Structure formats: structure tokens, C-alpha cells
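Removed: one protein chain of the complex. Kept in place: all other protein chains.
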Amino acid sequence: MILGKVIGSVWSTKKDESLVGSKFLIVRQLDLEFKELGSFTIAVDSVGAGDGEIVLIATGSSARQTTITKNKPVDAVVMAIVDKLDIHKRPEAAGAKN
Amino acid sequence: MILGKVIGSVWSTKKDESLVGSKFLIVRQLDLEFKELGSFTIAVDSVGAGDGEIVLIATGSSARQTTITKNKPVDAVVMAIVDKLDIHKRPEAAGAKN
Amino acid sequence: MILGKVIGSVWSTKKDESLVGSKFLIVRQLDLEFKELGSFTIAVDSVGAGDGEIVLIATGSSARQTTITKNKPVDAVVMAIVDKLDIHKRPEAAGAKN
Amino acid sequence: MILGKVIGSVWSTKKDESLVGSKFLIVRQLDLEFKELGSFTIAVDSVGAGDGEIVLIATGSSARQTTITKNKPVDAVVMAIVDKLDIHKRPEAAGAKN
Partner (left out) sequence: MILGKVIGSVWSTKKDESLVGSKFLIVRQLDLEFKELGSFTIAVDSVGAGDGEIVLIATGSSARQTTITKNKPVDAVVMAIVDKLDIHKRPEAAGAKN
């Protein structure tokens, strides 16, 4: 899954009829320090994610495995809102095999 | 989904027979300021998108979830025409976790 | 779909038995001026594409949606031969929203 | 499959209901000398992988082929823990065709 932040949404009147009522979020990809990266994706919301929230996105056919996206032409879905990342600190140098 | 702009189309006489009648659009990828990026994709139209229109593209197996593309060998479909992007402005610095 | 040019083929005797008789084409990716890019892919032919021809490739599960590739372990198929690209000229600057 | 190292996990209360109980691991991609690369992915654990372990990740629809991930909106799964890599040494120069 991709880590991202909701930064906006897309308005679309003319779309595949199965998508009426779907909310398209603009999600900026993040690194593990929540710094925004250059890339973004547009994903359908399935969890009520609001502006500025940190989320996970599932892509590909996996994006159609929610009640909201089933059988629809969407390739990215917001399927989780992130509370926090738990990154383990270790004394050994980064990259060392443990 | 990918954000893009329709910049042309592909003419093809000899193709998989299931694709007779499908319209192949050339879509240039855009950033969030609608500036054209270097990459492009070729996608089947499912919403009547015209030249110069801003659109969304779904890729992979999701591209086959429209009436027009079902069971066809296409991996990208234009499934929405974009009216506008609504990008939220926030006073806090970009990249800050809220 | 990817735009490419057929530049050769792959000979393989030992392969998944479902692939006996399939023709593997080497396809160099092209930009919109038909200039060859660095990347290439190997795709099964489903339309009788010959050496030097400009083609479209569908990837992923969509590559298995032809009679020739159905249920086979192939992730790229040549599904159309390109006659020409029709790229619209516009007076306004590239990148401008219309 | 992608080679990676588990470096943490994601906490998420609000998520697709099918994902309750799933553990989301943060996995840093590795090269063949186990050096950490810049990219990372978030993957559901299906093998009890612990912090710092070297793992394999399957992506896309293949990520849903475990008992734990079946029919769920996840596009990456940790499906193996790596004991070691066995890289063959050869006298001939790297890159030479044998």
C-alpha cells in the first residue's frame, strides 16, 4: 500500500455511471517522515477520509475489493486512515543485516 | 487514477477484433497545476472525452470494468472527465502532519 | 497501452507448454514522435505484427484477453498495429488548461 | 517479488472492516547486499514476520492469494521470511552471456 495525505478532491460530472456518488480524493504520496513527495494519485474514498488526513491506498484490482468500489473502473482506493507509524529504532547501522 | 489531458488519438485498422469501434485516445499526464508531464498513455474512451479535455484514467484490470471495455485487451480507460480540482489551502507548512 | 516498435523476436525452446506456438516480439517503447526510448518489453503477438511496425501493447491481466493469450503466463500482448497518430495542434501554449 | 526488511508497522483504527486484525508492516526495499534502498511499501503480514526480518513481498492481485488477505483491499503481502540469499559467483565478467 502507498502512504499518502489527502490534499483535495476531483469534481467530475461526466463519468462512468457506476461512479456516481463516488468521491475522488487527491492524495499526495508521503515518505516515512510525512514529507510530501512529488507524486500523487487520485483514489476513491471508502473510509470517510477528510482533508489533510494520512491514509493508505491500495491499487490495482485490490482497489475493487471494498463495498464502495466493487466492479467499478477505479484502480486506487483509500482503505485505511493512519493513526501513527511505529518505526523501530535499532542501535546497529541502517542497512545492516540482523 | 491518473490525471491527464487528451491530446490526440490513434488510428489502427488491424487490431484485436474485440476492439473494432473502440476509440484510442492519447493522453498526456498532468500535474496538479495542469502542466503537461513527459509521460503519456493510450487509453480507450468510455465517456466521450474530446480533444483537450482533462480526464481521469483507470489502469490495469480496472480498465476493463466499463461496458465498453469489458473482456477486451485494454489496460487503460478514460472513465471520467474532470470539471475541476479542489485543492485545499492550509496555513501550516507543506508536509507537516496535522 | 504502450506505444512501441517491433525490433525483433525471442527464440525459446524450453517454456511453459501453453506457450508453444506463441511468438514473442521485442518491442522498443516510442515517444509521440516515434523516437525510440531506452525501455523495451517482450510481448506476445496477437495481430501478426511484423518487424519495424508501430504497435500498441496491453499489459497485465489485460494481456490475457485475446484468443491467443487466454489463460497463459504472459503479461504483455501486441493487440493493435498503429496506422498513424493524430495529434491535435492548438494555438494556446502547451500545458495551458483549456 | 520484492526483497525488503521490516522496519515498523502502521496503526490504523479506521479502515475497511475486512482489515480488522490485519497487521500492516512497513517494509524498506533492499538490494542484494541487504542495503536499504529509498523506497518502501506497506504490506500485510501473513507469516508472522518480526521487526528487522528480511522478507519477500508479493504485490497486486497476488497479494490476495493468502488465507489472511483473500478478498481484501490490500495490494502487498509479506508471504515469506528470507533465511539467506544464495548468489552464485562466476569467474566470467558480470554481464557476459554464458
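Just so it is clear, A, B, C and D label the chains in written order, and each chain counts residues from 1 on its own.
As a working rule, contacts are C-beta pairs under 8 Å (C-beta built on N, C-alpha and C of every residue); 3 or more make two chains touch, one makes a residue touch a chain.
Every value quoted in this text rests on a predicted model; they were computed, and no experiment measured them.
Participant: When the complex is taken as a whole, what residues of chain D touch the one chain not shown?
Facilitator: With respect to the unshown chain, the touching residues of chain D are 1-3, 32, 46-48, 56, 58-66, 69, 77, 79-88, 90, 94-98.
Participant: What does the interface between chain C and the hidden chain look like in terms of residue numbers?
Facilitator: Spelled out for chain C, the touching residues are 7-16, 18-19, 24, 26, 34-36, 40-43, 51-54, 60-61, 63-64, 71-76.
Basically, only the chains that are shown with their structure count from here on.
Participant: If you walk touching chains, what's the least steps from chain B to chain D?
Facilitator: Tracing touching chains, the least step count from chain B to chain D comes to 2.
Participant: If you average the CA atoms of chain B and of chain C, how far apart do the two points sit, in angstrom?
Facilitator: 19
Participant: Can you check how far apart chain A and chain C are, centre to centre, with Cα atoms defining each centre and the answer in Å?
Facilitator: Chain centres of chain A and chain C, defined by C-alpha means, are spaced 30 Å apart.
Participant: On chain D, where are the residues touching two or more other chains?
Facilitator: 61
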